[in-house]
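Here the complex is missing a single protein chain, while all its other protein chains stay put.
Naming follows writing order (A, B and C), and every chain is counted from residue 1.
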Amino acid sequence: MSWLETSIMGRKGVAKGKAGDTHKITIADQGIFHYVYGPYADPVLQVEPGAVVTVETHDAFEGKITKETDTPSEILNFPYLNPQTGPIHVKGAEKGDALAVRILSITPRGEQPVGTTCLIPEFGGLVGTSNTAMLNAPLAERVKKINVDTDGVYWSDKVTLPYEPFIGTIGTSPEIEAISSLQPDYYGGNMDLPDVGPGAIIYLPVNKAGGLLYLGDCHAIQGDGELCGVALEIPSTVELQIDLIKGHGNSWPQLETEEMMMFIGSARPLEDASRIAYRELVRWLAAETGQSETDAYMLLTMCGKVRLGNMVDPKYSVGASIAKRYVK
Amino acid sequence: MSWLETSIMGRKGVAKGKAGDTHKITIADQGIFHYVYGPYADPVLQVEPGAVVTVETHDAFEGKITKETDTPSEILNFPYLNPQTGPIHVKGAEKGDALAVRILSITPRGEQPVGTTCLIPEFGGLVGTSNTAMLNAPLAERVKKINVDTDGVYWSDKVTLPYEPFIGTIGTSPEIEAISSLQPDYYGGNMDLPDVGPGAIIYLPVNKAGGLLYLGDCHAIQGDGELCGVALEIPSTVELQIDLIKGHGNSWPQLETEEMMMFIGSARPLEDASRIAYRELVRWLAAETGQSETDAYMLLTMCGKVRLGNMVDPKYSVGASIAKRYVK
Amino acid sequence: MSWLETSIMGRKGVAKGKAGDTHKITIADQGIFHYVYGPYADPVLQVEPGAVVTVETHDAFEGKITKETDTPSEILNFPYLNPQTGPIHVKGAEKGDALAVRILSITPRGEQPVGTTCLIPEFGGLVGTSNTAMLNAPLAERVKKINVDTDGVYWSDKVTLPYEPFIGTIGTSPEIEAISSLQPDYYGGNMDLPDVGPGAIIYLPVNKAGGLLYLGDCHAIQGDGELCGVALEIPSTVELQIDLIKGHGNSWPQLETEEMMMFIGSARPLEDASRIAYRELVRWLAAETGQSETDAYMLLTMCGKVRLGNMVDPKYSVGASIAKRYVK
Partner (left out) sequence: MSWLETSIMGRKGVAKGKAGDTHKITIADQGIFHYVYGPYADPVLQVEPGAVVTVETHDAFEGKITKETDTPSEILNFPYLNPQTGPIHVKGAEKGDALAVRILSITPRGEQPVGTTCLIPEFGGLVGTSNTAMLNAPLAERVKKINVDTDGVYWSDKVTLPYEPFIGTIGTSPEIEAISSLQPDYYGGNMDLPDVGPGAIIYLPVNKAGGLLYLGDCHAIQGDGELCGVALEIPSTVELQIDLIKGHGNSWPQLETEEMMMFIGSARPLEDASRIAYRELVRWLAAETGQSETDAYMLLTMCGKVRLGNMVDPKYSVGASIAKRYVK
């Protein structure tokens, strides 16, 4: 765990990246789930920096799609989608700070088949949608229920996919807006980026006192782009360690692992999401190494990496990163 | 004014398009202005369908830019931008209905020069922005204060532009979201579409009981696209007649004049805004005339009209319309 | 017609906007039609600046769709689509000049029903396409044949649309590229912009000696965006007056009428087409009036006009214009 000591959380966290008190939020504790990221809900929990919190999350469908004969459009009730646990108030967090959230573990929760994927009308990467409005008939709705455990995702008799869990939706509250949990943006939200998994630390801008952390929408595995609109959705138990970086001042989510540093942009069209992520990375790299912005720009033209999160949500999400070994 | 009798408002309004009680909301009455479109604010006024309401609006800068030597980035305090009057609660309005808002007049308010336009860093149609993130240096900030009266806009000794006022931002509340008044969307908001002016009726979807009408951001004149990010911004007095269409069920704002019927879409990229607007129009035209959707699609390929509202806001706005004389 | 004397063609044309020799290119004269804009074809005609040329054009389907029971996908043979008459070599034209093409008249040609519109699979503004690739089933193919004369377009017993003809595809050759006549770009091409009609002068950049003017694809009428992918396509006889502006140096097509000056941009996404057109207009306006670029930018935020040509071709086309009365 020595890389943690050199991480931003380890070096700059109020708790210096050390684990503090432990807390738990069960489904019952949460009671009422949230469908917007905003400052108008009461915190379900208040914690000190360093807190280790175990959080139970619903799947994105709130567990209402239970069998392959279900019809999503009859069950899902917009805008009451993608239920979020939280918000968690972090003491001392003020506008301009960042919450550091280290993801310790994600475990599937509930009875098999615990995983759900489906086709929802006018939603997905290869179909007309409410925005990319088409006259073509929508694809037929479909549900697939899939067994998942921490050893694998059992797609078929022939194909087992790895269990590569991550948090699809996590973020802080905007200052005065309350935005659908279907959307990703500068505060995080529904980024659907597979890098937001165990071992990573995500730094989320604080826009409102307490930060007000929400999360939900865990995925057992997801391809780049979340092609059909949803991933393999699972209810889960997530273990987080939460720290606070005073005055961190990042405008967009930042993600750190042992190997790399990433920034995450969300926008439409997709090139704008990439531009946001890369501009944040250029500026960070220049500041971190003392290079000029144009030197950083030219270095990234040689070694920058891009991960496509989603190309299906109200904004698309992209992570741009650099291997730490080139940050000198 | 006989066309009003044949308008949707005249035929289907609860008040049959007839004027009812009169009301007024002054700047002082409003007191606290709003920077989000949402259901979390208390109504400033409750009215019956048919009400005629006189509303005072701030300019988009809340009157804080007073002279040409001002520096917008020092004065403007994101997210407290584009202050809105309202919300107005319309009795009987329920989810699935539409508010019909007929714009009777828009008059500049305050001391000359009453109009303001300006260049704000990283905002506008021909510059890098927070989304279309660039490394180029921003343009220098500038403010222009311009005399305006109902006879004209006095750009220079040589050039007087016409006074063509409209409401830049008007809409209803989302059901559970509270979204920045800088953004246009399915409920209206910051569409910046010059057709939303005197003589027009706009039909806004009701997502929440009472509709919760907000408005602000009047413009003395604006080019298509609102090119530099703002128009000629004025404080104003707006006179509206508000009716209620039960079960109207439009998903996006609809606008009617004596001559034409329009739908307004807002999205990025700009083709998606156009697709939304045109798909709504295709479906309306098919339903109205009994033609098939593909007949309507082929008729509009010959006579549809597009008006670009803005290409600078968080979503871009487009109105697609057809002349009523072709709707048979 | 005094405005012609003050037009760019009148003031700067080699022939001073005066009509010179007359020429004719019939379908038989042309013989072999072209499906690319490029420098690899031999000129069908050489003319002096001032030449008045009568040109017969095929419709975009080369006249192969003759009845409503035809199936476009069986008849049309990609890439042999949108046949072009030309190229016309203009003597003295060199890279950096512009051809000035004044459109004198456009007349339908052939037997009734002379107009054709249709739905082609995976082509159009409200359907998935080869670029906006979808899994949805395409719309059913359809053909409509419509009577057209110079008095009107006879859509149905109830609806007659006006005859508002224009040239859908017109341009010069690129220097070394040969690009499909389905595409619009910096040299003109398939812009599908209704302003390119009788009374207008279009200034097309010369990239290759002789300019090499191609044209075709006339439309009897078209809505903004050419929504279903094609307009009302007609074979036609076009009368043009061609002049040459030495050293004009425009990067993109420029269009002038008695009332306004326009620049035409073509790109995807649609906002980029608008940006191109508006940036050219800003720069022209600043140069023409002695204002700074930011003054021009602020004036256009108040009075710029946008016309959507097409939102269906390989690049989308937009014209941005200003009324000449504000150019002082």
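Note that a residue touches a chain if its C-beta (ideal position, glycine included) is under 8 Å from a C-beta of that chain, and two chains touch if they have at least 3 such contacts.
Note that this is a predicted model, so its numbers are computed, not measured.
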{"item": "Touch criterion as defined above, residue of C:23, C:275 or C:305 at the omitted chain", "value": "C:275"}
{"item": "Touch with the omitted chain, as defined above, among A:11, A:64, A:95 or A:305", "value": "A:305"}
{"item": "Touching residues on subunit A - with respect to the absent chain", "value": "117, 119, 124-126, 139-140, 142, 144, 153, 155-156, 158-159, 161, 221-232, 268-271, 274-275, 278-279, 282, 294, 297-306, 308, 311, 316, 320, 326, 328"}
{"item": "Interface with the undisplayed chain - residues on subunit B", "value": "126-128, 132-139, 269"}
{"item": "Interface with the undisplayed chain - residues on subunit C", "value": "35-36, 38, 40, 79-80, 130-135, 174-180, 265, 267-269, 272, 275-276, 278-279, 282, 293-294, 297"}
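Just so we're on the same page, only the chains that are shown with their structure count from here on.
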{"item": "Rounded Å distance, subunit A centre to subunit C centre (Cα mean)", "value": "47"}
{"item": "Where subunit C touches two or more other chains, by residue", "value": "126, 139, 269"}
